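Every protein chain except one is present and positioned as in the full complex.
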Amino acid sequence: MLKKPTSLLLAFLIALPLFAQVRGKIDIPDLDGYVTLKCDLHMHTVFSDGLVWPTVRIDEAYREGLDAIAITDHIEFRPHTDIVASHNRSYEIAQERAEEKGIILIRGSEITRRMPPGHHNALFITDADSLEQPEYMDAFRAAKAQDAFIVWNHPHWAPQQPDTTLWMEEHTELLEQGMMHGVEVVNRLYCPESHQWCLDKKLTMMGNSDMHQPIQSDVDFCAGKHRTMTLVFAKSATAEGIREALFDRRTAVYYNEYVIGEEKYLREIFEKALTWKSEQTDSVTIRVTVKNNSDLTFRLKKKQHDTRLVYFRETTIVPHGEHILIVKLRDDAEGGELDFVVENFLVLPNEGMRCKVKM
Amino acid sequence: MLKKPTSLLLAFLIALPLFAQVRGKIDIPDLDGYVTLKCDLHMHTVFSDGLVWPTVRIDEAYREGLDAIAITDHIEFRPHTDIVASHNRSYEIAQERAEEKGIILIRGSEITRRMPPGHHNALFITDADSLEQPEYMDAFRAAKAQDAFIVWNHPHWAPQQPDTTLWMEEHTELLEQGMMHGVEVVNRLYCPESHQWCLDKKLTMMGNSDMHQPIQSDVDFCAGKHRTMTLVFAKSATAEGIREALFDRRTAVYYNEYVIGEEKYLREIFEKALTWKSEQTDSVTIRVTVKNNSDLTFRLKKKQHDTRLVYFRETTIVPHGEHILIVKLRDDAEGGELDFVVENFLVLPNEGMRCKVKM
Amino acid sequence: MLKKPTSLLLAFLIALPLFAQVRGKIDIPDLDGYVTLKCDLHMHTVFSDGLVWPTVRIDEAYREGLDAIAITDHIEFRPHTDIVASHNRSYEIAQERAEEKGIILIRGSEITRRMPPGHHNALFITDADSLEQPEYMDAFRAAKAQDAFIVWNHPHWAPQQPDTTLWMEEHTELLEQGMMHGVEVVNRLYCPESHQWCLDKKLTMMGNSDMHQPIQSDVDFCAGKHRTMTLVFAKSATAEGIREALFDRRTAVYYNEYVIGEEKYLREIFEKALTWKSEQTDSVTIRVTVKNNSDLTFRLKKKQHDTRLVYFRETTIVPHGEHILIVKLRDDAEGGELDFVVENFLVLPNEGMRCKVKM
Partner (left out) sequence: MLKKPTSLLLAFLIALPLFAQVRGKIDIPDLDGYVTLKCDLHMHTVFSDGLVWPTVRIDEAYREGLDAIAITDHIEFRPHTDIVASHNRSYEIAQERAEEKGIILIRGSEITRRMPPGHHNALFITDADSLEQPEYMDAFRAAKAQDAFIVWNHPHWAPQQPDTTLWMEEHTELLEQGMMHGVEVVNRLYCPESHQWCLDKKLTMMGNSDMHQPIQSDVDFCAGKHRTMTLVFAKSATAEGIREALFDRRTAVYYNEYVIGEEKYLREIFEKALTWKSEQTDSVTIRVTVKNNSDLTFRLKKKQHDTRLVYFRETTIVPHGEHILIVKLRDDAEGGELDFVVENFLVLPNEGMRCKVKM
């Protein structure tokens, strides 16, 4: 390398203007007492097998309206042999940009092992290098020693479990020793088994992008799509706020049009996102105006019908849409209930959330 | 027509759900003491030579974030001979939907004559039928008798003035008799002659879509485009507020990326839309962060250079973008001014607005 | 109306340039011996309860890449009382533009009755006015007398059947008397009952937009969506070709990402749209390149697994995409079959098409 010319050049090489960024925004209601943070806690850079420089992950998060990310480069898989560096480097490089853009950056690493136990993310660690250990249990112990929040990533990943999604005794051991706190319910695909485990074993539901490419290669933003993310219901918009919420299991997963999570959280989102207004326009007609104040979509499908009412079989409430629904009263009914399932709000594996709205 | 079956059918024919609408929003700053209303005051329906039912114009305005429209069907050109109706019908039909959606609907008609004097819109009239007169001056008199605000439409329209844009004595006569108050500075194309007339003769600058088709056939919303509109700086978001502002010439025209108008209004928009933050990062570097809080674009081009500063030749501030500009100090300068023209803010015909920002 | 000025004006009023149109294109493979025509045979204009002038329907079809449409204004429901005209007018007005743009326009009308028998389209009629009859059977007889192809529209429409989708004896009567030839399997929503009836009763599967608004109000083209349409496998791209194919039941329905139809047609589309190329890169790895030569999407989900192979659980082949799939051989297998369901190719009600691809 030419040392002297380079340093002379430096003063002149900064591009002017540097670049433009447009801060994105994802409208999802806050819950009582909590802010809803949009988080993607699993992604890669050139420091493992990813294809972008760490700062790109901050720029992406800023543009898309995320509040927080974790870069979780693989400890045991670093195919770009031109790069020789500490496992802490991707965090260090991204951290300055994160502060500049107001993105919360959480230090993490992916412990990358054959199944069992498969791949796990250790989040909120302080030294990623300490996770490089010959035996996997030693890596988990190093993470636990740093009070990490540990997530089992993509249990349904075909290369490791091509035809089944099994919970193995190694996972029981990790759980019992306090070395597993969450599971990815979505990583590219939805995993209903993970969903059930979270409910049964009191694990935190996670949904992440696991992005390796520039994000636009995988997410069709032109078509209004978003990346998979974890909604974290936090007491404050800080790393500590996220940490406390994760350990308390206050999350939901936002994947395509789906919101997946505990019913109590999903119901509150539903209630806060939609406002309903009914007006009886004649003796047999109620005109219902539904206003969606969020970026979420709601796919409603009639459940058990109320014979006094004639209303939609299925309807979709679009983001920020104002919909007019006409409800007919049969016979001399004086009212009744719209009874439907929000098909894309999953409160049990592959099962939507039932709702009733009084007329 | 089958009378009885039809009426029986009516109760069952209302589609459920009726439809979904998403209210649009155009972020342009309000001026001190005024709200900035986005208005399109020239368009057509099937009641003259347009291709849509009047309610469609309201739906379009709602989706695009307009505050007010005028349907201005031609008095003298009604080629759809299957439709026989009063000139007031398109207003009457649209009015109910306008109230429902919160759009201000202004009653208008287009007096459609050969050149001179060409086509003129009469706005804020009370009875459109009265404008149907053999002699054009009688039509204008009928409009004036209703206190109409009258606009000369598209003086540059090729079928009427293919190669010139002339102000004729008939226009002087209309102006002097209080029968012309505004001119379209943009109708599909920008007309620099109209721009100059507005400055010289104290006419109100108007820019409208003159839409005949469904709006999406002409405006590429997928590419983030908007229709041409008149920005009205009104004391209140009411028809009366618009009327008072039009007669007081408090408008600008928003056409593609251009804003066209009096310098005092454009400068205030510029100042309210952008926030500048400078920080000296070392002895020769100032880091300038510009945040655009609007949907407007600003195309900056360096004007006379300040030899103490090194900065961009041209740069574009995108809607809602946050831009970082690097400014270098030459020699031992202690500051200086960014001096540039906002090329797309036209304060004179084809001439941008000059701005200076202190470092 | 002012007769003389109007006619003088006419020469000057034609807008220059008139308008621009971009011909759309939908890539779906032709079948052996047939061309695949994209048809929407159910829509409305201002001549019944629609909101656009008839020519707009031709412009829309041209832009979207449709080959044929039918305007099917209601006989018994014409709420726009300003328009008094023969039921043949919307066809007549659209026909000139159709020829100009190369769109096949089929004359039709919607016989619009309470349930039973509900709404039916009569296609390929010669005189729509003859369908205006007090008794519904007389309307059907008039259609049959013109050799019409008759379709039962949206049997699942909530205002007529809010909670059930029943086939009634009136429908049996129509079928037996040669007055019902097809059923809408999709009209906004998919109707699995219609799907089954088509299989059981040898009816033709139809899917149409039933558009009332300008099409862009209902279809999100910016997001790459398309309107619901009927794919007609015709011997020639003519009205007669479509007619012959409809009576021979050679159709499929294209709705969102779904293709719905007889398995023989869907399998041929699948085979012609995708090309597969396998290459064994080492002793345990086969690299499969799948190229999609169509605008269709294919959502593949693994069916019964072949224990010798490790491959995807689910994958989506995007329009015109080239995908690389990695297949691992277990043990010392020498090959095997990818066995999956194309979830969005419905060959039975709500049931995808099973496919196997040899490695």
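For clarity, chains are labelled A, B and C in written order, and residue numbers in each chain start from 1.
We take it that a contact is a pair of C-beta atoms (placed from the backbone, for glycine too) under 8 Å apart; a residue touches a chain by one contact, two chains touch by 3 or more.
Computed from a predicted structure; not experimentally measured.
*Asks:* Touched by the hidden chain, which of the shown chains?
*Replies:* Even though it is not drawn, that chain still touches A, B, C.
*Asks:* Out of A:30, A:132 or A:314, which is the one that touches the chain we can't see?
*Replies:* Considering the complete complex, A:132 is the one touching the chain left out.
*Asks:* Hey, which of C:131, C:151 or C:317 is the one touching the hidden chain?
*Replies:* Checking the options C:131, C:151 or C:317, the one contacting the hidden chain is C:317.
*Asks:* Of the residues A:25, A:80, A:201 or A:356, which one touches the chain left out of the display?
*Replies:* A:80
*Asks:* If the hidden chain were put back, which residues of subunit C would touch it?
*Replies:* 11, 14-23, 284-285, 310-312, 315-328
*Asks:* Under the stated touch rule, tell me which residues of subunit B contact the chain that is not displayed.
*Replies:* 156, 158-159, 162-163, 189, 220, 222-224, 302, 305, 307, 310-314, 328
*Asks:* Can you list, in ascending order, the subunit A residues touching the missing chain?
*Replies:* 1-2, 5-6, 8-10, 12-16, 19, 46-47, 50-53, 55-56, 59, 76-78, 80, 82-85, 89, 112-115, 132, 134, 158-160, 212-214, 216-218, 221-222
Assume only the chains that are shown with their structure count from here on.
*Asks:* Which chain is most remote from subunit C in terms of Cα centres?
*Replies:* B
*Asks:* Taking each chain's centre as its mean C-alpha position, how far apart are subunit B and subunit C in Å?
*Replies:* One centre to the other, that is 39 Å.
*Asks:* Could you give the separation in Å between the centres of subunit A and subunit C, each centre being the mean of its C-alpha atoms?
*Replies:* Computed value for the inter-centroid distance: 36 Å.
*Asks:* Spell out, as numbers or ranges, the residues of subunit B touching 2 or more other chains.
*Replies:* Touching at least two other chains: 14-16, 19.
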